[in-house]
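The complex is shown incomplete by one protein chain, all other protein chains being positioned as in the whole.
Chain IDs A, B and C follow the sequence of writing; residue 1 opens each chain.
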Amino acid sequence: MNPDLTVNIGRLTMQNPVMPASGCFGYGEEYAPFFDLSRLGAIVVKGTTAEPCSGNHPVRLAETPAGLLNAIGLQNPGVKAAREKIRELAHCGVPVIVNVAGHSAEDYLRVIDFLEEEEEAAAYEVNISCPNVSAGGMAFGTEPCVVESLVGNLRRSTKKTLIVKLSPNVTDITEIARAAESAGADAVSLINTLLGMAIDTATRRPVLANITGGLSGPAIKPVALRMVWQVSSAVKIPVIGMGGITGARDALEFLLAGASAVAIGAANFTNPMVCPETVDGIADYLSENGFESVSRIVGLAKESLRPVTGGVCGCGKK
Amino acid sequence: MNPDLTVNIGRLTMQNPVMPASGCFGYGEEYAPFFDLSRLGAIVVKGTTAEPCSGNHPVRLAETPAGLLNAIGLQNPGVKAAREKIRELAHCGVPVIVNVAGHSAEDYLRVIDFLEEEEEAAAYEVNISCPNVSAGGMAFGTEPCVVESLVGNLRRSTKKTLIVKLSPNVTDITEIARAAESAGADAVSLINTLLGMAIDTATRRPVLANITGGLSGPAIKPVALRMVWQVSSAVKIPVIGMGGITGARDALEFLLAGASAVAIGAANFTNPMVCPETVDGIADYLSENGFESVSRIVGLAKESLRPVTGGVCGCGKK
Amino acid sequence: MPQMKVMYIKEHTLVAPDIRRMVLDDSIYARPGQFVQISVSPTLDPFLRRPLSVHDDGEGGLVLLYRASGRGTRLLAEKKPGDSVDILGPLGNGFPVTDAPAAILVAGGIGVAPLCYLARTLCEAGKQVIFLFGAQKADQLYIPKAITPFLTVLETATDDGSAGHHGPVTEVLEQFLQKGAVPVYGCGPEGMLRAMVRVAAQYYAQTYVSLEARMACGVGACLGCVVETFQNSGEAYQRVCVDGPVFSGEEVFR
Partner (left out) sequence: MPQMKVMYIKEHTLVAPDIRRMVLDDSIYARPGQFVQISVSPTLDPFLRRPLSVHDDGEGGLVLLYRASGRGTRLLAEKKPGDSVDILGPLGNGFPVTDAPAAILVAGGIGVAPLCYLARTLCEAGKQVIFLFGAQKADQLYIPKAITPFLTVLETATDDGSAGHHGPVTEVLEQFLQKGAVPVYGCGPEGMLRAMVRVAAQYYAQTYVSLEARMACGVGACLGCVVETFQNSGEAYQRVCVDGPVFSGEEVFR
C-alpha cells in the first residue's frame, strides 16, 4: 500500500510535504523542463513586493564550503506582474504559496490586499527574515513585539493560510515563533538564511557587492534542524522546515524533528530533480519502515526520548 | 625581508597570529609529534573548570556537511590538574591561554584565583559561550548586562590579559562585544560553535546523546567572518577570529575582515599540520604582496570600501 | 530544452599550460555560445556546478575546453577517461547568426572556447570567418587543428610579443574593421570586450559579447548571475544564464 503523504497547513492541503523554497525556483517555469511540476506539494515563489524591485548590485553570489551566500535583495517584478506568473503557474495544478516581502508594514499589506481575491494564490509566506535588504526584512523578524503586531495586521487582512517565515539570526527563535502563533499565523516556516560573508584575498574586498549575504545549503542544515526541533516544541501550529535539504534523508531528519512539511532551496541549483526525488524517497522510507502516513513520523525523534513511564525499563540514562 | 608577524593582545605578545582553538588541541601533547609547538603564536587549552568535570555522555560527535557537531561538555581534569599540564606545555616556549569555564560566576572566579600566580598561564579566555552545558556556558553569553557584570568581576580579579569568547547564537553579537569591552576585557574572541543537531534516520533519534551540539568547521566560516567584521567595527579592543579556518587563505579572510589574530579548531583534526602551515602561508602572502607586517592587513577589506575623498576617482558605486 | 545527463569522458588532454580539452560520449544538441553547468564533485563541496561553454558539439560528442584555475576546475582536471560527469545543458541563448557574409571573431585567452564552435558553424553556413586570437603569451594560444580549415583568416596577438602581433588583439581588430564593418563576436576578459565594443562602434559594426558571471542555478531561477544592461530607459538587471551569456555590445558596455 502506498503511504499517505498528504499534509495540511492551515486551509491548504498538499498532496505531499515537499515544496521548493522561496527564491530558489523562480516562478516554476525554469524547472518545468526537468519534471512535471504537479508532482510538488506546493511551490513557494520569490519574495514579492508591492512595487517592482531591482535588487542588489552584482556580485550577488559566493560559493562557500557546502553552501552558498546570496545577496539577491528581493529582485522581483512587483505584485502586479507577479500575479500573471502565479496564474500561469497555478495552471500546472500545484498550490502556489506567495512569499510576501516589504520594507514597511504597509508594504506587506499592499501585497496581500492585491492578491486576496486571487484564487491562484493559495497561501502567503510572510518573509520577515530576509537578511539582504537594508530596511525591513530581517529587521522585522528579530523582535517578538514587532512580529506580533505585523502578523496581527496581516491576519486581519486575509482569510488565506498565513505562514510566517522566521529568521535564524536571533538568540531565541522560539520567542519569535510564539509571537507569530499568538498573532494568528497558521504556520511558521524556518529557517531563512544565516547572515554571512566572504572575502576575496586577491582583491582584499568582500566578494558580495552588498558585503554580507544569506548563507544557505547543506552547511546550515544542523542549525536549521535544531531550530525546527525547538520551534516545533514551542508552538502548536505546523512547522515547515528548511535549510540545507538535498534529498529524502535530509527531509526525513526535518520531519522526525517536528516539521510537518519541508522546503528545498539551494539544492535545486545543483540538482533540478531534487524535489521529486525527495517526494519518492520519503514515500519509500515510509513503506520500508511500515508507516502508513507521513504524519506518523512528524516529531518522532522526540517521542523516542520520552522516558517510558510505568513500563519495563527506565529512561536509559543513569 | 621577512614580514613581521608579531601580534599584541593586551599584555600578551605573540610571535605570530595563529593559535589552536580551545578544545581542539588538548594540552598540546597530542600534536607535539607532528611539529614543534614553539612555532605557534599561542595555545588555547580546553575549557577549564574549578572542579574536575566528566562531560557529556557519548555519542559526542556527528559529522555534518563540511562541519562537525560536538557535545563534549567541558570534560576536563579541573584547574588543579590542568595547572600541571599547563606548566609542561609552557616549557615548549609558547604562551598558554587558559580557556575558563564554569556553571556560575563564582566558578569562573575560582579558576582565575587559582591560576593568577602561575606565570605559565599567560592569559585567560573566558568561555561565556559554550552551547553544551545546561547551566552557565552560553546562558552567560547572550545578555549584555550579565556579560558586563561577569567580566567586570573577573577584570577586578586579574592583571592578566583577559579575552572574552563570544557566542554566535545571538541576535546582535556587537552588543555583547561592547559589554565585554566596557567591562574591561582586553580582547574578544569569536566565534564559538553554532548550536545545531543531527538526527539518525535509521534509529529515528538524535545522533548526539546531548541532543544538540556545537557546530564548527568550514561550514560556519561565512557566519564567523561576518561576525568578526561586525565586531571589529564595534569595539576598539583586538578581535581574535575563528570558525572554519582550514589554512592561510581562510585565516587571511579573517585578518582582512578585522581580526588581529586567528584560532584554528576543527581543522586540526583533519590536518594536524594546519597551524604551522597557516603561519607560513600568511608570511608568504605578506611577502608576495609587499606588506611588511601582519598588522598592515588587519581590517584592510574595510578600508577599500571607504570612498576616496578629494581624490582622482569616485567610490565606484553609482 | 536543458537536460541533466550523466556522460562519460572519452578524451581528456592537457592542450596548453593549465588548459584541458574534454571530449564526452554524447551530444547535447547545443548551439554555439550556449554553455553547460558541470558538476565537479560527487560530494557537497564544492557545492555549485561550474559553467563551461560548449567548445564543440555534434556527432563526435560534446567538447569542453577549460582552464583549471580554481578549486573546482582543478578537481575536474583530475578526472580520467572513463569517468562520468554530470552535465546540465544546453543553457543560455547562444550567438545570433546574422545575414552578413562574414564575421570577425575575437577571442581572449580561454574565451576561445565558445568561438571555435561558432567558427565552424558560420563556415558551414557559407560565411567567411576572420578569427583573431589574443593571449598573454604564445603558449596560451591554443587553437585546435581541426578548426583551422573553417577559418578564412587566423591572426594572433600576444601581450609579450612572443607570437603574432605584439599588443592587444583589438589593435588587430581595427585593421580588419577598416576593410569592412561586419558583425564582431567576442569572448574574453571584460577589458578586452569593452575595448572591442568601443573599437567596433567607431566602424558602426554590430557586436556580440559572451559574458561571465558567478552562477548558481544556471537556468534563470535564482537571479544570482545578473549583469546591468542599458536598454531603452535606464538600467536593468538581466540574467547572464538565460538572457545571455551573449549580449549585444552596446547593451552591456557604455
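As a convention for this text, a residue touches a chain if its C-beta (ideal position, glycine included) is under 8 Å from a C-beta of that chain, and two chains touch if they have at least 3 such contacts.
Here the structure is a predicted model, which means the values were calculated and not measured.
Displayed chains that the missing chain touches over the full complex: A, B, C (touch as defined at the top). Across the entire complex, the residue among B:T49, B:N192 or B:T246 in touch with the chain not shown is B:T246.
Residue in contact with the omitted chain (choice from A:L5, A:L37 or A:A66): A:A66. The hidden chain makes contact, of the residues B:G23, B:P95, B:G258 or B:G299, with B:G23. Across B:S38, B:S104 or B:T270, the single residue that touches the chain missing here is B:T270. One chain is missing from the display, and on chain A it is touched by residues 65-66, 218. Seen across the whole complex, the unshown chain contacts chain C at 41-46, 75.
Touch with the hidden chain on the side of chain B covers residues 23-26, 30-31, 33-34, 46, 54-55, 57-68, 70, 72, 75, 217-218, 246, 266, 268-273.
Definition applied: only the chains that are shown with their structure count from here on.
The centroid of the Cα atoms in chain B and the matching centroid in chain C are 45 Å apart. Put simply, the C-alpha centre of chain A and that of chain C have 37 angstrom between them. Taking each chain's centre as the average of its CA atoms, chain A and chain B sit 33 Å apart. Multi-chain contact residues, meaning those touching two or more other chains, occur in chain A at positions 57, 62, 64-67, 217-218. Residues of chain C in contact with two or more other chains: 44-45.
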